[in-house]
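In this view, the complex is presented without one of its protein chains, the others remaining in place.
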Amino acid sequence: MSTSSITGLAERLRRFADARDWDQFHSPKNLAMALVAEAGELAAEFQWMTEEHSRSPDAAELARIQAEAADVFNFLVRLSDKLSFDLVAAAHEKIDDNERRYPAEKVRGSARKYTQY
Amino acid sequence: MSTSSITGLAERLRRFADARDWDQFHSPKNLAMALVAEAGELAAEFQWMTEEHSRSPDAAELARIQAEAADVFNFLVRLSDKLSFDLVAAAHEKIDDNERRYPAEKVRGSARKYTQY
Amino acid sequence: MSTSSITGLAERLRRFADARDWDQFHSPKNLAMALVAEAGELAAEFQWMTEEHSRSPDAAELARIQAEAADVFNFLVRLSDKLSFDLVAAAHEKIDDNERRYPAEKVRGSARKYTQY
Partner (left out) sequence: MSTSSITGLAERLRRFADARDWDQFHSPKNLAMALVAEAGELAAEFQWMTEEHSRSPDAAELARIQAEAADVFNFLVRLSDKLSFDLVAAAHEKIDDNERRYPAEKVRGSARKYTQY
């Protein structure tokens, strides 16, 4: 993947929607709704699995997980493209925030603190 | 952002979890559950907005949308890292599939077909 | 429906799970995960609809909406049954809270306040 991995994906998704005249449906509100629906499908893959099993899914399970994760990702990229923000930069800012809110020396090993995360 | 935008993010999230001893909580099942919860928070930002308004959120709304999108993205990257798959490659494969399932010349302008998408 | 509408449903869901030996999968954690996945399917029914259209779905759309709402409801009833709480009482308490937090005379017609709801 090149530097433009997400940029390249955003462009491809834009062409995909344009070629089908689907851009009209892609309001940020609708994209957020489609995204949470796909996140629900991703959750469904794991709903009856034990945590232990989820660490080593079989090949068919992993293929379905990847496909659902990809659907979430595509709507996330499309949303950030429509609203013109940089997903990777936003992700780093959020980690900056979390580093301040959860100083490692304070929360280390504290499951209780974690539950408020 | 460099070539390693997602790779760099995955590494930073790994260090973040390790420093806090939180890796124990990050089973793929739990990460998928956290991801759909964050996707719900993203949906909440849009729930009472009109579609029209969602195309031009004000600065405060956009900041919250970015922060929630970042949370979803971070859990998505973390999940793909724990299960060792390439999110961008999976996204492209999904678009390949969708190009086959929804040929542009057939679906162009058809909202009805779109609703089955 | 009798007085026991939800009670009757809870009992039927209990028998359904027991007859299939599925009770073992129905930890509250798993039920919550299944519930949010079904809520995602409900959202999917509406994702490309306009708000206006969603007020008058056609018969096929309404049938799918009802079926998805039923799935959410069944998992909600099952969850409340496993954790022994009264869903209707909890719902009334939540409305009590909301009546205190959003006094009608103050918020009437205020969309801005509403967005913090």
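All chains are identified by letter, namely A, B and C, in their written order; residue positions are counted from 1 within each chain.
Here, a contact is a pair of C-beta atoms (placed from the backbone, for glycine too) under 8 Å apart; a residue touches a chain by one contact, two chains touch by 3 or more.
Quick caveat: nothing in here was measured; it's all calculated off a predicted structure.
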Can you tell me which of B:A43, B:A70, B:V88 or B:V107 touches the chain that was removed from the display?
B:A43
Please give every residue of chain A in contact with the chain that is not shown.
29, 32-33, 36-37, 40, 43, 48-51, 111, 114-115, 117
Against the hidden chain, chain C presents residues 1-3, 5-6, 9, 12-13, 16, 19-22, 25, 27-30, 32-33, 35-36, 39-40, 42-43, 45-46, 49-52, 54-55, 57, 62, 65-67, 69-74, 76-77, 79-80, 82-83, 85-95, 98-99, 102, 104, 107-109, 111, 114, 117
Touch rule applied to chain B and the missing chain gives residues 25, 30, 33-34, 36-41, 43-44, 46-48
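Methods note: only the chains that are shown with their structure count from here on.
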Give, as an integer number of Å, the spacing between the C-alpha centres of chain C and chain A.
25
Centre distance in Å when chain A and chain B are each reduced to the mean of their C-alpha atoms
2
Listed in rising order, chain A residues that touch 2 or more other chains are 25, 30, 33, 36, 39-40, 43, 46
